[in-house]
Structures are given as structure tokens and as C-alpha cells.
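Attaching a single structure in C-alpha cells format; questions to follow.
A protein chain is absent from this complex, but the other protein chains hold their places.
A, B, C, D, E, F and G label the chains in the order they appear, each numbered from 1.
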Amino acid sequence: MDDKEIEKILNLYSKGELPASEAIRKIKNLSYEDVGFARIDHARRKRQGFPEVIFGHGKTSIQIATIFQRLAEFAPNVMVTRTNQGAYEEIIKIFPEAEWHEQARLIRLFRDKTNLGVGEICVVTAGTGDIPVAEEAALTAETMGNQVRRIWDAGVAGIHRILSERETLKGARVVIVVAGMEGALPSVVGGLVSVPVIAVPTSVGYGASFQGLAALLGMLNSCASNVAVVNIDNGFGAGFVASLINRRWECSEV
Amino acid sequence: MDDKEIEKILNLYSKGELPASEAIRKIKNLSYEDVGFARIDHARRKRQGFPEVIFGHGKTSIQIATIFQRLAEFAPNVMVTRTNQGAYEEIIKIFPEAEWHEQARLIRLFRDKTNLGVGEICVVTAGTGDIPVAEEAALTAETMGNQVRRIWDAGVAGIHRILSERETLKGARVVIVVAGMEGALPSVVGGLVSVPVIAVPTSVGYGASFQGLAALLGMLNSCASNVAVVNIDNGFGAGFVASLINRRWECSEV
Amino acid sequence: MDDKEIEKILNLYSKGELPASEAIRKIKNLSYEDVGFARIDHARRKRQGFPEVIFGHGKTSIQIATIFQRLAEFAPNVMVTRTNQGAYEEIIKIFPEAEWHEQARLIRLFRDKTNLGVGEICVVTAGTGDIPVAEEAALTAETMGNQVRRIWDAGVAGIHRILSERETLKGARVVIVVAGMEGALPSVVGGLVSVPVIAVPTSVGYGASFQGLAALLGMLNSCASNVAVVNIDNGFGAGFVASLINRRWECSEV
Amino acid sequence: MDDKEIEKILNLYSKGELPASEAIRKIKNLSYEDVGFARIDHARRKRQGFPEVIFGHGKTSIQIATIFQRLAEFAPNVMVTRTNQGAYEEIIKIFPEAEWHEQARLIRLFRDKTNLGVGEICVVTAGTGDIPVAEEAALTAETMGNQVRRIWDAGVAGIHRILSERETLKGARVVIVVAGMEGALPSVVGGLVSVPVIAVPTSVGYGASFQGLAALLGMLNSCASNVAVVNIDNGFGAGFVASLINRRWECSEV
Amino acid sequence: MDDKEIEKILNLYSKGELPASEAIRKIKNLSYEDVGFARIDHARRKRQGFPEVIFGHGKTSIQIATIFQRLAEFAPNVMVTRTNQGAYEEIIKIFPEAEWHEQARLIRLFRDKTNLGVGEICVVTAGTGDIPVAEEAALTAETMGNQVRRIWDAGVAGIHRILSERETLKGARVVIVVAGMEGALPSVVGGLVSVPVIAVPTSVGYGASFQGLAALLGMLNSCASNVAVVNIDNGFGAGFVASLINRRWECSEV
Amino acid sequence: MDDKEIEKILNLYSKGELPASEAIRKIKNLSYEDVGFARIDHARRKRQGFPEVIFGHGKTSIQIATIFQRLAEFAPNVMVTRTNQGAYEEIIKIFPEAEWHEQARLIRLFRDKTNLGVGEICVVTAGTGDIPVAEEAALTAETMGNQVRRIWDAGVAGIHRILSERETLKGARVVIVVAGMEGALPSVVGGLVSVPVIAVPTSVGYGASFQGLAALLGMLNSCASNVAVVNIDNGFGAGFVASLINRRWECSEV
Amino acid sequence: MDDKEIEKILNLYSKGELPASEAIRKIKNLSYEDVGFARIDHARRKRQGFPEVIFGHGKTSIQIATIFQRLAEFAPNVMVTRTNQGAYEEIIKIFPEAEWHEQARLIRLFRDKTNLGVGEICVVTAGTGDIPVAEEAALTAETMGNQVRRIWDAGVAGIHRILSERETLKGARVVIVVAGMEGALPSVVGGLVSVPVIAVPTSVGYGASFQGLAALLGMLNSCASNVAVVNIDNGFGAGFVASLINRRWECSEV
Partner (left out) sequence: MDDKEIEKILNLYSKGELPASEAIRKIKNLSYEDVGFARIDHARRKRQGFPEVIFGHGKTSIQIATIFQRLAEFAPNVMVTRTNQGAYEEIIKIFPEAEWHEQARLIRLFRDKTNLGVGEICVVTAGTGDIPVAEEAALTAETMGNQVRRIWDAGVAGIHRILSERETLKGARVVIVVAGMEGALPSVVGGLVSVPVIAVPTSVGYGASFQGLAALLGMLNSCASNVAVVNIDNGFGAGFVASLINRRWECSEV
């Protein structure tokens, strides 16, 4: 709810064109659409700079398609994360241009490709096992209006692999680093760049990796000061935060 | 080590003005100063956009003052975190303009106050107990060239306290949220703004807060997509990352 | 075992109508029925205000139906939680009026619909993924004689969703809040109402949610003072406690 | 903020007696008083049925006394928890009738002793080491308008100790059970009564009690359905929730 | 290796009937039989009072049958734990009298039923879900020469259920208590008897039971002094220890 | 409460010498003495074969002395664990024959030295750091009527140290093994003897010993089947359980 | 990148045969081959004394075969760990001499069998369940040029089993000990030998073994000073480290 919307209602009310009870109800209903099993948050685009993204896990294909359609009426770009091909098949019945990204398990409608960013977003993985999470981050960033560069399989045990990409890293306004196992790569990358690093621990590993806990703790304790962390396997969140960091300030003020 | 420095050495070498062995040594020594107990990283300002910051914990006052003096020769602004008044007294002998911030346990030399930021940085706390960590974040951000706004004691159990600050939050290019106990505030703030939120869990709490673990886990699982997290009580890191996010792109390319 | 029952036996004994050994045995057998694999606790209704509820997990359909039938002889309303359709099919052979609630995985016989409550019980979820657990709570509360209001998908990242329900919350004698991920919603709701809040962490989430641990710790550390917590995914427990809170005192004194 | 207050402002605004900007500001300022280091939440009494309680830990005696005085202007009863005698000495300068409870480390001003409860609140401990936490709960409940019964040292290894108190337990509208070590007592008490049980794990124990974790987990997994849990050592929270449970419905609707 | 066996070899050696190298080898080979994938420990019966028991998990049916046959040559009673019907079918080809216990997932050959015990062993469960583990304990104890009494479903939330079994408990030389969830029953039983209690936590429960961790911690912190604990779900271990406790001293000195 | 006591009361009642209300009260009061801050459990000796032992931690010297005196009226042997010299000085004013055991931090009154045991109890430590806990176990066992053998500093890294004590171990009816760090000794000892082993993990160690957790987990997972475990540093509990194991059956039936 | 390679490029550059930009590129490309989804690290053999090993988990058979073929061009011996028969079938199409090791789930090409070791490597397991992990270690060590001795099923509960292998252990330059459950064997072996022991915890066990955590902690806290630890189930890592320890120094300086 922003001031302008409230002011408009207040105006109508003060002119007597709106009874008090109605004014209160209207203020309440400004912000979301109730479809029974969910409250679709149309105000989010206003508040957060991107429409609500559908978290596919635990929803039926029909539910996903329903929400997708509603969101697509208001926003040019729509995404579903952690989903499957079944949901995709439901969606392309209505939106044939929707894309299915197998590795990232992500559906998107990508109609508005305006570049909103200051610079590039660089997405780096430590190993090949980290690519699905990194792809989720990269696709999210692209869909939110960013140029994205991918650097795969550049873990610290072969330090020359990341060192040889220093030039590419320099062009980035923000770097996303995706790593499992000991999660050491963000610290090394953090030391190489003068921009924020968003670290994504992955559940890649075994034994004492404890499903990503080792990588998570490693990243939280990074000796590089420019590292911030998101949840284990949360490629989407990293792409989202990085997009907001890279966004040109004038674009942020939607 | 950037290309220009290497090229200069390569030039000298190719002209025969530098023997091969010397060229190799020179390339090695470009980057840090060894003072025995520490390697002062003078290249960090180049690489990370701010000189190395002294982590005071576990260092003697003399050691701190020694490193401080070296850093102050190259950089206008210098900081010591997690330190005490003893170190401060050692430092003001040489730099009488140095400041001691009791609550944040931080010393700084703040000679260059140029504003390098796109907008403001907003620092919010859930409770009064979170203020020391928040002050460390705020002072770091100021020292790194940012305008900072402080909002203290706006936890979610009295939701109107943060809601009444929405106008202030809107002016921010990035928001730092500092909270202990259940660490819920970043999710609420994250939902109110369209910019990145850096969440700092604190060790404020007791029992099942497990020294900040509850707040940390809460923030990592935030249902707001624009939240990234730093270590427990790591106000400095939050201030650092926020500064790089807020920094004008042309200033970043030092 | 209450005094009246003992007194009766003592009377018989003192009149010589009951030998000592028999008096001791009788006192022992007052309270439960042994069916071999379980001791059905018929005294529970007396002691706890509701008959024993069948925890379906790990029991065969036949076992469930057997216990169900025994309980249904003494009590009008009977419930099975964490069960499946197979058990339901066994039960409707005998009780065709029994209901199967797919989402909550719950069977109930709901013959006595007397309202025993002071006010309403409000059940709120943070997301759509929390609905199955919330339904278990809501159905339990209804079966135990309460009016229930459901508010689904009102998580804190879109704070207006819960704020717009304040009027509904006000009518509640007790509120159940069901949330996974960071589990922040009970703190916000707790701050909005002057009645007890029963918080139910769910295992909804991934990565550092650690199957509901993050939500559980968040709720235990709630900065709202009126929040008490039950086990992860324990919708039944929340519904049970809330029912006892809402119960009219004169009804409690069964 | 309740509707009446907003309506009053809307009225003034619609009559032209209040400009739009002022109306917005007024709505914002309805709810708390900013004293620099804290926002005193005067609306809490309205919202939660008891004024804000001062969490003494980490605050100076002067800060505590300052907040105490402000709260005491609006509310008859005021409490400080987790505090010390120093703060008490500061407070009795202004409020000589304030009380110091050594064992519970609690200060209170207890001017309004109206009984607001339906029945009694019973507070039970498993061991003598649990008494300080239990006293915090008991004093909180008393201060909030309840009759309180104390049952100390009735742990399950001597089961007759709690069994012999069954009559007392029967008179309670709600029971608070405080236990460390294995935290088994709430399950036993839960099975004896037909009212809600608020379980408080304590950090009493050693070794694998892990500062109360064992008791906490035990209580969360209670096989008695009428048990809800608060944080380790959180006697205050238990007393608060229990008070709201016991409160007569007509008193709740303040 | 006991002294007698060594002495015999030393005698042969000292008489010159055995060369030094052979004496050393002989001493080495006294104790186990190497079948390639396992070293069958025939000396265990001597050392521990019962032959090695086959842990079935992770072994093929053929491997189990092979070891079973070897053990059965030396010992009258043989057991396989954590196994399945497939292994049983392999074994009854050779030992038609072998028994298959479905619930406990245990095979046994029970040829020697001599009672070696001082008194009875009582096995108690808190719930019906704990019965499989309890059966493993009971069958182990029987096979090792004990009279066993079973008390199922006597959890603490219906305290009268265990109290009514006090007479039975009194006859026991040792009590095994099997419980999941909060694991409170051993403390209560421990307080009722003057003999050792072996507590077995089970993984029965959900959420914060963390696969038996809650019950395990509860039992380790029991306020009853006569409780010792074995691993989660380790019915076999409990039965084994209890058998040694109950064993008549003269039988122990095999 | 045993049958005889109840029968006596029932007799009086049936003869009309006792009114019903009085009979009920009498049954209730049979078992403990209330001294305000504690309920002294005089029936424990009856039920558990040894009077209540005073856990000194968290009690004042006066409180300890008070309980000590009450217990000493009914029982010849009395113990205080986890206490200090201050409490001892209070006690010897009344009982000059009381002993103070510095290393074990234990006070005892040892007036009845009757041997109640079948055989010896052997107490073994892995290192010298484990001796205080082992002494607590040994003194407890002695006070409860057992012959005790001590074997100190026989950890597994020098396996010959424990192997050389095999003869001593053979004479034991039960062995207590006390070990910190990796807690491996109980498994080795368990494999050497045919009697129960009570394992006591200690908090001796550092780093990943996590205050005894490593030793505790090691012991719970012992590959020797005759090992049961008590809480970290719980020498008293181990001594108690071992005493009950060693007790001659005819002595158990107090 | 070693000095010689750089010097060669520098020479060409200084002679004007290589432009600066090309010299920089060449230095960058010395070290790995990019195949899209992975960067094959051909320099690893130089740097680490063995070519990169393929971690099969999460890779398709085709991907594995592709990398395998590339590695096999440069190195005589190639290994794939944590793989399956499908990948093997793909590989033998090209390398019919490749071997499939079912138990260890490992494929290898073993063309160069030169012995590079100082002495033997001894691999010991505590139980039969630990053999798959131990085989992975043994095969790795063999493939890296070592003589390997296997000792299976020699756990500490039958201490004579490992004691009888002392002669074999003495011949080893390094010992790998593989154990699940309490993980005590490395401490015992460590005490028997004067060479390094590499301990491998396995996930063999149940309940409080917490998937190998108990064994891991046990090994980290070993009271034997010559024990170092690798990740849970990491047979490959143990074999790798042991190979480097055993390698003749002159072979190490590749």
C-alpha cells in the first residue's frame, strides 16, 4: 500500500463519495487476490521490484498453472521454481512461449528482456554438481533484467581455474558463488573482487557435509568481508538479491 | 596484481633492464608487507574497495597500533573492530583525531568523508540489545563513504513500530536488519522494500536461541526473497557488504 | 481414578462384600482396557476432557478399526490422525458416517457437535504448504466442540495479508499459527492479539530449515510473550491445547 | 491502532480540520514513545492485555529505571525480569513500594491486585533447582491478576509426590510445569488434568542435558496432548501465557 | 585366550615338541575362524557368556546362513537380528527348527532353554509403536536363558497404566523400558523399583524427536539413579545386558 | 507405598477406627517429608534400595546440612555429591565422622559397611583426567555395600595396559569404565569380560570432544553388546546402577 | 603452472615472437581443458602426483566416459569412484581392459603398475560392513602405485583379532583404519604402530551413530597421537593420502 492509493481513497471518502466502512474495506483489499488456497500478492512487484515467484514444490500442476495465469496478466515475466515437466505441460497450453529449464527445474515466461542492470552478474560454481543451483540463480537474474556470465567448475583445489577468470570477474557488478562440500570458493572470489559476493551453499557432498551444513558454515565464516549468504541450494534467492544489487537506482524506484 | 603492474615489469624485463629471476621476485612482492606476525595486505584497497580492516580480538595494543600506522600511511580511513580502550590509547598517541566508539568497541580514523553512495543505508534493530552490533555496521558504512540512517528497537511483536518507518526505509538503497531471538524482522522488512536486505543475526537471547543460532536459521529461511545473511554478530561484515551495494558503480571501479 | 470410584469400592470392602485382594484388583482395573497390543485408556475422557485419539502411524488398518470401535462405544466423537484411506475404508464398514479428510490425513466420527467454547479459535498459516498441518489443527478443534476460523497464506513477507485480518483475529479466544521456514508469523500475530497463541512449526522449507528446526527455534525464541509452542507438524496437539483453552470452565469440570 | 482511533482522525480530516499530511503522521504516532535507546510500547496493554515488561538483561540500572517510570505512569502494575538489586535500588528511590524478589531476580510494582482469572494457576517444579524459574512464572501470573498455587519438588522419580497433589491440580484452570534434566514431569501432569499445561524446560542438569536441550526436546515430544512449551528458563513467558489462558473472557476484551 | 590354553602350548613348546615359530602362530589362531568376509569369534562365548550374534543388516542371506551354520556347530542357541524372511528361508533348509519372529525381525535357534537367571526380566513399552524393539529385547533375553514378562503400552500420560503393574515389576531382577517420543517412562519405572533399569530409546515419534534423539537425551538425564541407557532402537543390546545382570553368578563364571 | 502399609490402613478403616477422608489422607502422606524447599523421599530406600542421595549443586551449605540430618535419622549411610568443603564443614558440626573426598567432591557418612554384593565392582579409567568421576563411582559403590577395585589410566592407545589387568577384571561381577575423548575403552573392556559394563563418558578432552559428546556417542554405539551408558560425568549414577547389579538378590528384596 | 613453462613463454615474448596479449592468454591456458560442463585439470598430475579422479555421483554415464577418455590420453591409470555398472559399460566400449569393482563401486584403468612406495599400505576394517569403503581405499592405493594388505573384521570388541595381526601391521609404512559405530579401532591400531594412521569413519551403524558422526568424533578425539582423519565413507581420500605418505620421496618430485 503506498500513499498515493490511500490518498485517492481518502479523497473519495472526504467528498462523501465513499462511506467510512467502504473506505476501510478498500484499503484492506488493495493488495492481494485470494484464490482460496493462496493469496496472490499483486503488490509485490510494487514493493519488491519483481512479481511474486511461484515456489512449485508441493503444489499441483493445476494450482501452479492457475497462479501462473493470474500473475501473467499483470507482469510480463513470470517464473516457477522447484517444479517439474508436468506443470510445464499445463502451462504451455496457455502460454506456448513459456520455457522449461530441465537442469534448474524452472519454468519461465520471459517477455520483457529490458536490461535494468548497472553491470553484469557473474555466476560461478565450484564443481559440476553445483550447476543446477547456479542455473536457477542465472535464470532468475536474467529474467529480472540482467546480463549474466557463467563460470562453471572453478573450485579452489585447482586455484588456477578461478584465477584465470579474474578479468571476467572484474566486469561484474555482483558475483554469485555456488559451492558445496567445504564451500571455500566465495572466500577466494571475495578476495579477488571489489563488489558484493552472494554465496550459495549447496547440498553437494557426502558424510560430514551434512546436506550442505559444512558449506553453509564455511561461507558464514568467510574471511572475506564482502560475502553474504543465502540458504542451502537457494539459487533463486541469490539471483533475486543479486538482481536488486545490480539494478540501476532509477529502475529500483518503480 | 593487475595487468598494468605486470606489463610494466614485463617491459623492463624484455628491454633487458630486469633479469628473469628479478622479474619473478618483483611479481611476487607486489602485494603485501610482511611485519612478522602479519602480512599487511596493501593491495586490498585496490581489490576490495577498502583497505584491510584490523580485527582487534586476540591482538595486543602494540600490534594493533603498529598495523594501524602502516595502513594509515596508504589510506585516509582506517578501522579497528572488536577492540578496547587500551588499543585506542595507544593509537591516539600518533593519531589524536582517531575516534573511540564504546558501544561498538570500534576505533576509526575518519579523514576522508566523501560520499560514494547511490542512496542511503538504513540500519534497523529489533531490540535495544542489538544496538552494539548495529552500531558496528553503521560506523563501518559511514567510514566507507555512506549516509546512514538508524532505526532502533522496531521488533515484530509491535509491528506498528517498523510499519511507521516505511517512508524512511523507502529512501534506502540497501537495508541492514540486526536482530536476535527469533530473527524475524528481516522477513518483514524484506517484504516492505524493493532493495537488498542484509540480515545480521545477533547472539541476543537465551535458552533455545543457542547464542544466535535460532536467529541465524530464521534469517537463512526467510520467506522474503531479497534477504542475504552474514555471520552472527557480524555488524562489520554487514556494513561492508552494504557499502559495496550502495557504492556508485563509477566509484567501484577504483 | 477419582475418589468416588474408590469410595464405592471401599464401601463394598468395609461391608465385607469384597475381600481385600479383590478390592485391590478392582482399583487397579478401573482405568483401561487391554486389547493385547494396546491399553485403551477409557479414563482419559474423564481426565483430559476428550477420549484418547488414535495415532494412526505404524498401526494396521485392522488395529485402527478395532480401537476405533471400542472408543466409539463410549464417546460420540472419535478421531484418527496420521492415517490413510485404507484405514478409513475399514472404518466406514461399521461407521458409514465417518469422514475422511484427505489433506489432513485424518478420520473422524463427529456425532456430537455441541459448542463448548468461550469464543472462536482462529487457525492461521504462513503459506499454502502449511495447510495440511493447519487442517489437522482445525479439524481437531472442531471435533472437540469449537467454532473455527481459517486464515490461509498470510506470511510475514507480505505483512499486509495478516494485518488485513486483524478484525477476525480479534474475535478469537485463542489463535493457532502454523508456519514453516523461518517461523516468524507467531511473533507478529502474538503482537496483534491479547489472547494466547499456539505456534506450530512445520517441516515446510529446505536446506537450513532442517525439517522444521529453524521454525521451531524461531517460535521458542519469539519476542511476543503470549506464544507457546508444540512439536513440529503437530497440528493435532495445537488443536487439542487450543480447545482446552477455549473451553468454558463449567464444561472443563467434567 | 484500532478502528475507533483511526475513525476519529478520519472524521477530523473529512471535516477539513486536519490536512492530509497531518492525518498520516497522526496515525503513525498513535502507538509508541521513543526514548532514544528504546521505543516504549504503550499500546501493548491494549493489544496484549498487559503493559510491556522490561527485560532487564543488558540494560543499565538507569535505563531500567527510566523505562519503569514511564510505564508506571500508564499502568498500575509494572515488572522487570532478569535484573539485579542495583536496578531495584534505583527504582525504590521513586517507587518505595516496589518489591525485589531475589530468587526470581524480578522487580515488580504491584498496585492493582484485582483477580481477573477464571480459576487458579498451579505452578509445579520437578526439583528444587527449578524453583527460581518457577517463581518468575508464579510472580508474573500473580502480577497479571491470578491466584497462584505452588507445588515444589515433585519430580517423576518419586511419582507419589505428584500423585498426592492431584486434588490441588484439579482446581487449576491451567498448570505450569517447570522441569530440567529429562523434563518428564509435564507428560505425567498432562495426563492427570483436563486443562492446558504450559511446560517450561530449565537448564538444570549437566552433561547430556546440554543446558536444557534435553528437557526442551522431551517436552516438545510429550505423549500428553495438552502440553505446550516455552523457551528454556522462560518462566516469565509461561506465567504470561497462563495468565491469558486463565483470564475471564470479559476481562480479555479490554 | 585364557591361561589354560596358553599353558598347554607353552608346555608343548618347553618339551621341544613345538618350535618357537609354531608356538607363536598357535597362540594367534586360538580365537577366531576366518571365513574371508568375516572373522567368526568362537571365543566370545567364553569371554562374554553368549556366542557371537549375527547382525543381519547389510549381509546377504547366504552370508548369514554360512555364519549361522558355523556358530550352530559350537553353540546350542544362535540368533540373527535386523534380518528378513529371505535369510530365514535359507536357514530353515538346514535348521528346520529355527524360528522367524516377524515383528522383531529376528531369527533364532533355541535348543537350550535352561533358566540361568536369578529372577525374571520385565520388558515394558511406553506405546504400541515401541513393541518391535521391545520384542527384540525380550527374545534376546529368553534365548540367553531368562524368564521374561512383557508389559506393553504403559506410557506416562496415563500414569495409572504403569502404576497398576507395580506388583509385576517387583518380581523382576532387572527391568527393560522401551520408549520413544519424550522417553519419560524409565524415570517413572526407575523410581518404582529397587533393581537396575535398562532404558532403550526408540525412533518412534516425529518432528523434534529427531529419530530418537529426544528420547535418548531424556533417558540419559533421568532423575532416577538406577537407569542406564543403550543405543536408539537397540533392543538386542538391552536384552543382552539385562541377561548378564540377571544371570546367576555361578553361571557367569563359565 | 507397599501393600502392607495400605492393608493396615484399610483394616483400621474397615473397623471404623478411621474415617474415609482420613484413610485417603494417610495413604497420601506415607511417603515423603516436606521441608519447604524440598520433599525428602524417605520411601526411596524402600523402593530403590538406597536412601535419597543429595545432589549438592545449587544448594546452600545450610540446605545440604538440613537434608543430610533428616536422612541420617533414617539411614546409616548418607551421601552428598557435587558439593564443596563449605557444606562439609557444616555437616561435621553434627556428624564428626563424616568424610570429605576432595577429588570426587563428595561427602559421605559411612556407618554401615556390610558387604551386600555378589562379587567385586571394578572401576577402570582411560586417563588420569577421568579419575575424579571414577572416584565418585567408586565411593558410591562402596557406600552402597560393595567391594571396589580401581584400575586407573588404562586407555586403549596403550592396549597392553588394560590387557595386563584381565585377571582383575575377571573377578568383577560388573565393571564401570570411565573415559573421555573418544570413549573407546568400554568396547575393549566389554569384549574382555562376561559381565555387564557400565560406561561413563567424561567431559575430558577438547575441540571436537564437545564436552563429552564424542565419548557419549562412542559408548552408545559400542560394538560390544554388554555395554550400557549413563550421563556424561555421572560417576554417581554408574556406581548406583553397578551396586544394584552386584547386589545379592536376597538383599535386593528389602 | 611451474616456472619452466612460464620462462619459456617469457623467452618467446622477450624475443618479440609473442605479443603481450598472447603471452598473458597462454599463461592462463596452460592448466585445464574446458569441456563445457567441467574443466579437466590436466595439471593436477603435475601438482598432486596423480591425475584428477572422476567423482561419479551425479554425472551421467556419457559425461563420465567423456572425461575418462580425455584423462586416459594423458595418464596411464584412471579411476572413477561412486559410480555404477552403467558407466562401466560405456567405458569398456573404448577401454576393454577397464575393471569394474562392484563392492567399491569403482571403475579403474590400471595400465601402469610400477611400485612407487617405500613400504606396504595396510587397510584394516572393524567390521564386515566397512569393507566397501575399505576396498575403495585399497583400490585407490593400488592404482596409485602401492602394495596393499587387507585385514577385514578386526574390531575392538574382540581385541585379539587385531592383536594377532601385529606382525602384518609392522610391515606397513602407513595404516588405513576403516570403522563405523564407535570408531574405536584407529586408537588401538595407532597405539600399536610407529607410522601414521589414516582413519576413515563409516556410516555403518544405527541410532546414535547419526550416519557416521559418532565414529567421526571418536576418531578426531583419538588418544593415539598418530591418527589423522578423513570424511565419513571417504575411502578414496584415505587411499590417496596414504599413497602420498608411502611414496618414495624421489617419486614425489615429479
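As a working rule, a residue touches a chain if its C-beta (ideal position, glycine included) is under 8 Å from a C-beta of that chain, and two chains touch if they have at least 3 such contacts.
Just so we're clear, the structure is a prediction, and the values are computed from it rather than from any experiment.
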item: Displayed chains contacting the withheld chain; value: A, B, E, F, G
item: Of G:80, G:124, G:178 or G:241, the residue in touch with the unshown chain; value: G:241
item: Contact with the hidden chain (one of F:131, F:179, F:199 or F:217); value: F:131
item: Which of A:56, A:117 or A:205 contacts the chain that the document leaves out; value: A:205
item: Missing-chain contacts mapped onto subunit G; value: 44, 46-50, 53, 118-119, 167, 173-174, 190-196, 198, 216, 220-221, 224-232, 236-238, 240-241, 244-245, 249, 252, 254
item: In subunit A, positions touching the absent partner; value: 126-127, 155-159, 163, 181-184, 187-188, 190-192, 205, 207-210, 213-215, 217-225
item: Where the unshown chain meets subunit B, residue by residue; value: 1, 28-32, 36-39, 41, 43-44, 57-59, 63, 201, 203, 211-213, 216, 231-234
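Basically, only the chains that are shown with their structure count from here on.
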item: F-G, B-C or E-G - pair sharing over half of the C-E contact pairs; value: E-G
item: Chain centre separation in whole Å, for subunit F relative to subunit D (CA means); value: 39
item: Touching two or more other chains - residue numbers and ranges from subunit G; value: 158, 207-209, 213
item: Chains touching one another, given as label pairs in label order; value: A-B, A-C, A-D, A-G, B-C, B-D, B-G, C-D, C-E, C-F, D-E, D-F, E-F, E-G, F-G
